[in-house]
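One protein chain is absent from this view; the other protein chains keep their places.
Every chain is named by a letter (A, B and C) in the order it is written, and numbering of its residues begins at 1.
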Amino acid sequence: MTITLDEARRVINAAIEQANENGQPSDIAVVDGGGNLVAFVRMDNAWIGSIDVAINKAWTARAFDMPTKALGKIAGPGDQAFGIHVSNGGRVMIFGGGIPLKRGETVVGAIGVSGGTVEQDIKCAEAGVEAFGK
Amino acid sequence: MTITLDEARRVINAAIEQANENGQPSDIAVVDGGGNLVAFVRMDNAWIGSIDVAINKAWTARAFDMPTKALGKIAGPGDQAFGIHVSNGGRVMIFGGGIPLKRGETVVGAIGVSGGTVEQDIKCAEAGVEAFGK
Amino acid sequence: MTITLDEARRVINAAIEQANENGQPSDIAVVDGGGNLVAFVRMDNAWIGSIDVAINKAWTARAFDMPTKALGKIAGPGDQAFGIHVSNGGRVMIFGGGIPLKRGETVVGAIGVSGGTVEQDIKCAEAGVEAFGK
Partner (left out) sequence: MTITLDEARRVINAAIEQANENGQPSDIAVVDGGGNLVAFVRMDNAWIGSIDVAINKAWTARAFDMPTKALGKIAGPGDQAFGIHVSNGGRVMIFGGGIPLKRGETVVGAIGVSGGTVEQDIKCAEAGVEAFGK
């Protein structure tokens, strides 16, 4: 019930393809069920600030078993999880682009993408999820 | 396609001149294309808390290839990059004063200024950018 | 004078091949000339504690433009760089497995491998260097 490197690479390649379609070089990470990094790529000319963001979007999506976008919706002032992003030593990312990877109902890892708009990042992450789910 | 120490010093001197004009001692940093520090000065009586801020404004402007002010505009609750400032180990600064340094269209480094109001910091950084751009 | 993702992947694939030959699953990282991560893989069953080690072996080899093994030889009590490994926020690795990647005489990045014995890690890193140098 974990993720192999072969699977992680398949997920990343699907995300790269989508990023190329978006015309937006991106940073892409896959973590396993322990939240630990399995594979990472920074596409040519993608932001160096997004290395950490992509890895931690993936970590966050696994750590809370939900997309980072969903977590962001409850992290603002007055919300259920207000300020949660300062926990965990700065690893909690609360904007879209991190999505869990599941086998059946079980979260076994996650993908995190950073480099474009949130919409672009999510589209890349979803491409990765789809490639995993087959 | 990188920044020499001579260039970094020219950039910093222009920013110092502007800070003197502002009547506001400031901390000023220049990083190269890898985000690594090339030169730094703290003017007499400038804040010691701004050492880290100036260096990291410069880092942020290079890491995301945009002015820190622009990043700040999308980092609030509900925005595209909500909470991004907790990533990268606390290096992401999201208020004005960090600006990329470019050769043509390529970002090859950045300047970061901290010590006054955001308007003052930006004015100093812009003076540095102009001195670089020749 | 930087490293493309394609190059980083070629380097990593060569190191994976060697790791398979060694019979020792490993973590493998490639950084660019700024010391920033370009690509990373953790082979199936490789240590999660080696994620950080591999990435920082690569960082160290670029940061000091020498193999981590060479740095380790001068980092002990009484040596030239005694205790250097506590600098840079714990990123300085001083045992073998990190090697610079060069174009001609210029260091443009580095590979870091962790997971086996130092001898095995170095062999994998050297396989990566050779694949890069063509």
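Operating definition for what follows: contacts are C-beta pairs under 8 Å (C-beta built on N, C-alpha and C of every residue); 3 or more make two chains touch, one makes a residue touch a chain.
Note that the structure is predicted; figures quoted are calculated from it, not measured.
The missing chain, though absent from the view, touches B, C when the full complex is examined. Summarising the interface, chain B meets the missing chain with residues 4-5, 8-9, 34, 36-44, 48, 51. Contact between chain C and the absent chain runs through residues 34-35, 60, 62-65, 77-84, 86-90, 92.
Going forward, only the chains that are shown with their structure count from here on.
The two copies, chain A and chain C, are related by a rotation of 180°, based on C-alpha atoms and rounded to the nearest 5.
Averaged C-alpha coordinates give centres for chain B and chain C that are 31 Å from one another. With centres taken as mean Cα positions, chain C sits 25 Å from chain A.
In this assembly, the C-alpha centroid of chain A lies 29 Å from the C-alpha centroid of chain B.
The set of chain A residues that touch two or more partner chains comprises 48.
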